[in-house]
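Note that this complex is displayed minus one protein chain, with the remaining chains in position.
So, chain A:
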Amino acid sequence: MDFTYDDEQDALRDAVRGLVGRAYSDFEQRRQTTKADPGFSEKVWTQLAEMGVLGLPFSEDDGGVGAGPVEISIVAQELGRVIAPEPYLTSVVLAGGLVSAVGTTEQRGEVLGALSAGESVLALAHDEPGSRWSPSATAVTATEEGGSWTLSGVKEPVVHGARADLLVVSAALPDGGTGLFLVEGSAAERTDYATYDGGRAAKVTFSGTAATPLGEAGRDVTASIATVQDIGRIMACNQAVGAMEVALRTTTEYLKSRKQFGVPLNTFQALNFRAADMYVSLELATSLTQWATMVLATGDAEATRDAAHRASLQVSRASRHVGQEAIQLHGGIGMTAEYSVGSYVSVLTALERLLGDGQHHLSALAGGIGDYGSIDPLP
């Protein structure tokens, strides 16, 4: 049992921290980047590709690096620390993860190779109006005629759906179950808009749109979608932990420098104790997130499902606590778009909406409490 990084992992962390730090440690740079379309920096995306970060999760045969969950979690944390707007989670971890999980050898090589090289941005078109983080699709349906497949229906919100070169789309299959399809971004009707966290999302409409089955045509891949969602959840937790660390540090720095009544705010115990409670929330969430990352690394899908629920619940509680208190302890400045801390709260809020909020995960866990006596975190 070991909660520390090895030398190579430390080096990866330093490299990613250096890269995104140069881009975004000045918060104004992030603000300007997210104001202009596509809502992230194509330059930073290319640099991440050059560093090998975009290909980390994928096998070398597929044009990737073949790294494990711990390496990906390090990247997620570092992106979280500067709330980098690049769509790593949705494009690489989720959409790329699904191509890796169910794509044919040829599809994996082609799609993941281009993704890893920074030549192609993927988006996952899975959420549908009214859906709540289910691994199944219902509103978009797939139809087969003479060996050709078409999709019909609406996906929304599709994060960075308008910028995406290639969409990975889930759809209800004619014989039941959910299949995955590849659709050229330009082949779908897309309405782009900004999201409150500085990102972009789109309404994507399919009207008998030609689509290529991802992997074996007509196969139900609900289970694969669920597994990749779990991986995404654990990486979203890592990203949130990075963001919370900085939100807390920003808050404590502010308490030390801001003066009211002629004294710094950290003169007041009422404020310091609230910061201490934020630290407690952050540490507990960090512990569960690191554990969930290690459970994921064991490759046990069922244990990973449970760990994803657990980390997500704890991170949900912590994100709200740390985020809300970060703004409150700052006072009015925390409400402004110009100052960083409010945007951290926006990002934390968005991360929780991507793959399930605290109640969603608590509900899943509450249903299973009769199946065991107590939890043993060590295998």
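What we mean here is this: a residue touches a chain if its C-beta (ideal position, glycine included) is under 8 Å from a C-beta of that chain, and two chains touch if they have at least 3 such contacts; residues count from 1.
Rule of thumb we're sticking to: contacts and distances are computed from a predicted model.
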item	value
Name under which UniProt lists the unshown chain, selected from "Aspartyl/glutamyl-tRNA(Asn/Gln) amidotransferase subunit C", "FMN reductase", "Tripartite tricarboxylate transporter substrate binding protein" or "Acyl-CoA dehydrogenase family protein"	"Acyl-CoA dehydrogenase family protein"
Selected residue (touches chain absent from view) among A:Ala49, A:Ala114, A:Val154 or A:Leu284	A:Leu284
Selected residue (touches chain absent from view) among A:Leu255, A:Ala308, A:Val341 or A:Leu355	A:Leu255
Among A:Gly146, A:Gly176, A:Gly332 or A:Gly367, residue touching the chain not depicted	A:Gly367
Interface with the undisplayed chain - residues on chain A	1-5, 9, 70, 248, 252, 255-256, 266, 269, 272-273, 275-277, 279-280, 283-285, 287-288, 290-291, 293-295, 297-298, 310, 313-314, 362-363, 365-370, 373-375, 377-379
